[in-house]
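The next block holds one structure in the form of C-alpha cells; read it before the comments.
For this depiction, one protein chain was excluded, whereas all remaining protein chains were kept in their positions.
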C-alpha cells in the first residue's frame, strides 16, 4: 500500500521514513493529491449560484463530497467545516447557545481532546452552564460516575476513540444512557472514522465531528453530521456568503439546508480531495486492517514494556493502534529526536489532552500511532530504533 | 502569463477558456498547485509542538506563510483564517463581543458584501448594538452622510474595493474621519489585495480581512491583519487545539500570539500554497497590470454601452477591472449561458450584495471581472461573444 | 429505452447538434411550446423552488389528460418547460407517472447545462409528477 503514498519514497535523515504519527495526521495517497491538483488545473471556480461550466463542475465536485459523507456515514445532514475543532465550536454556538440556558448541564469526560473541552468552557462562561467531567479511572471511563453526572444533562460530549491511548469508549452504551435522560450526544469521532465505519443514524448520536486529514484526506476540511432533530434546533453561527436566502439592511434570512452553516467561499479544492479520499477508503477493508494494526501495536507494546518502558495504552479489542509510553529516565523529546534521526516519526507532548495527562500523572508521553500503510517492517525498525536509543543513552 | 496557469490549456464547450469570473475566484499558477502537491508528497505532518523532521518542515512552511503576509502587508499580527468571511466573523466575536455594548454604533455601507453585513446583524442581535448604513448615491459612498453616521461610532466596516462595481472607496479618507471619533476600522480587502499592495500600518486600519483564493492562492485560507491595539483587546473565539497554553478541568489559558485565534489543526497545505502565491505575486508589477486591465475594461464597457447594455461600473482610476452590466431584455442567466457556450466564464446574480442590487434597482447583474492573465484577446473574444448572443436573441 | 414519439423527436433533434451554442438556441426555441401561466396566477404553490430565476408550473387534469401551464423569466428555463410540456401535455396521468427525467439526459439537454440548472429541470419534472399524483389521488 505504501506505493500509493508518494511520501514514502522520501528519506528522513538518510533513512527510509517510518511514519508513526498518524493520530496527529495521516499521509495522503496519490489519488487525493491528484484530485486537488486536477481541480486547480482544470475546474477551479467558485461554487453555487453560477451558470458557467467551471463553476458547475466545481459545485458538483464540492457537493459530491457532502453526498459521499452522507452515504458513507448514513446521515441526513453533513455540514462541511474546516475540521473537528470548528465542527465542535459550531455545535457550541449554533446549538448550545440557543438550546442551553443558565444552570443547564453539559457532561464531558476527562479523556477529551482540548477541542472538546475549551469550546464548552467558553460556552460555560457565556451562558453560565455547568460542566461535569466523567472521571477516567483504571484505564476506562467510570460509567457509574457517568450515570450520576447525567442527572439533568442536556448534552453529553464524548470522544469516541482517544487520541492519546487509542481507547474506544463504549459509546453505544453512553448514547443509550444519555437518551434515557433526553440528553443529546456529541461524538468526537476524529480518531474513530479513520479506524471504523460508523452508521450515524444507527448509533443514535446527534452530532458527530471529524477531520479529513486524519483519514488520508486534505487539511482544512472536516464535517459535522447532525440528526434531524438537532438540525432543526440550530441557528446560524457565522454569517456571510452562501449561507443566506435574502439580505436587506433590516435583516437577513438563511438557507434551510446545510449551507446555512457554511459561511463564505467553501473549501472547494479540499472537498475534491476529501471526496477522493472517501472513495479510496471505501475500497479498503478497514476492519481487517484495524485488527492487523492492533496486533502489531500489541506486540510492540509488549516489547516496549520488556525494554523497561511504561506503556499507558491497553490496546483492548476495538481500540485504535495507538501506543503512549514513557521511559523512566530519558526525556520524551530526546527520545523522539533520536528516533527521528533514524527516520522514525513519533509524537511527544500532551497530545492536546492535558487533563488526561494529569490523570496519568505525567506531563507528556511518547506516542506511536499506526495506520493503514504501516506494516511489520515499520514495527521492526521502530523497535530496533528504540534499542539504539536505549544503548546510546545508557 | 497564461502559460503559468494550467487551466488555460483546457477547453470549455470546445472553445478556449476565457475566464472573466475573477472577482469570484482567481486561477492558480503551477507553482501554487505544485507547492501543495509537494507538501503532501514530501512534508505532510501536523504542525507545532512536534520534534520529528516532517513536523518541523510543516511548521516552518505554514509559519512562513504568516511571515510573508506580515512582511508584504506590513503588519504585526496576521491571524490565518479560512477566508475573508471567517476573518470578519472573528472580529465580530473576538473583538466585537468584548468591546461593544448595548447601544454602541457600528457603521457599515450599502456597498458591503454579505460577509461584511450578516456577521454584524448577528452581533447586533446578540449585543443590541446599532448598525448604520452609509448610503451609496450617484455611484459613490455619500461621505457627508458618513460623517453624520460616525457620531458615536465604535467601529467602521467598509469594503475597500467593491466586488460588484470595482469601485475603490476613498478608504484613506474614511479611516482618517473614523479616527477623529476614535472608531476602529475594518477593511474588507477581499477585492483589494489582488489589485494593489496595501501597507497596513500606514493606511491605519485596525483590521483587514482577505482571502487567498482571490489572489491566485488556494481555497480554504485567508487572513485577518490586526493592529497592536485591537489585538490587545481581543479574546479567543473558537476553542481547541493549538490555541491554548494550559487546559485544566477548571479552566484554560490561551497563547499570547496569533495562535490564540487559530483553533484546531490549521490549514497547513493551504499555507504552503498561499506562501507560493505570495512569492509569485511579489514578482509581479501589480500597478502596471492594474492600469492595463482597467484600460481594457474601460474599452469593453464602452463597447457594451454601444451595444445597448446598461453598465453599472464607472471604472474610475484606482477601481478594479470589474464590469457589471445588464441587457434591457435578455435575462442575465440566458446571457451568461450563451457566453459559456462560447467558452466565456462570467458571473450573474446578486454577487452577495443584495442591498447594493436594491440600490441599483436590479435583482442581479452580469459581471465580467479581469485579472492578471487576461489580455486584449480575451476582451476581443468576449465582445464578439456578446455580438453572437445579441444576434441569436434578436 | 423507447420513448413516446414526441420525446424521441426531441432527443433526435438535440443529438444532431454538436455545438453547445446551437443546442441552447434550440432549447430556447422550445419556449414557445409553453402554454403560458399568466402572472396573476403565480403563487407560492406553483413556484419552482431552488431555481435561480423565477419559474412557475401549474398542472391540471382535464378530461383525464394532463395539461401544464408554466412561466419563467429566463428563456432557457422556459425552453425546459416547453420540452416538459411536449412530454406531458395531453398524456394520460399513468403515462406521465411512468416517465423518467432520463430522456433529457439522453438528449444531452442535461449535460449541456450546468448542474444547478439540470437540477432545475429535475425539480420541475418532479413537481409535475407530484402534482399529477396529487390530482389523481
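Letters A, B and C mark the chains in the order given here, with residues in each chain numbered from 1 onward.
Basically, a residue touches a chain if its C-beta (ideal position, glycine included) is under 8 Å from a C-beta of that chain, and two chains touch if they have at least 3 such contacts.
Values in this document were obtained by computation on a predicted structure and should not be read as measured data.
J.: From the listed residues B:36, B:51, B:205 or B:356, report the one that touches the chain absent from this view.
T.: Only one listed residue reaches the unshown chain, and that is B:51.
J.: Quick one: which of A:243, A:341 or A:381 touches the chain that's been left out?
T.: The missing chain is touched by A:341.
J.: Could you tell which one of A:4, A:235, A:333 or A:375 touches the chain left off the display?
T.: Residue touching the absent chain, from the options given: A:333.
J.: Taking the full complex into account, what residues of subunit A touch the chain not shown?
T.: 13-14, 330-331, 333-334, 337-338, 340-342, 349, 388, 392-393
Assume only the chains that are shown with their structure count from here on.
J.: Let me spell it out: compute each chain's centre from its C-alpha atoms, then which one is farthest from subunit B's centre?
T.: Relative to subunit B, the chain with the farthest C-alpha centre is C.
J.: Measuring from the mean C-alpha position of subunit B to the mean C-alpha position of subunit C, what distance in angstrom results?
T.: Their C-alpha centroids are separated by 39 Å.
J.: Any idea how many Å lie between the Cα centroids of subunit A and subunit C?
T.: Distance between chain centres: 45 Å.
J.: Approximately how many whole Å separate the CA-defined centres of subunit A and subunit B?
T.: Centres of subunit A and subunit B (C-alpha means) sit 30 Å apart.
J.: Can you list the residues of subunit C that touch 2 or more other chains?
T.: Each of 52, 113-114, 117 in subunit C touches at least two other chains.
J.: Listing for subunit A: what residues touch at least two other chains?
T.: Counting only residues that touch two or more other chains, subunit A contributes 49-53, 55.
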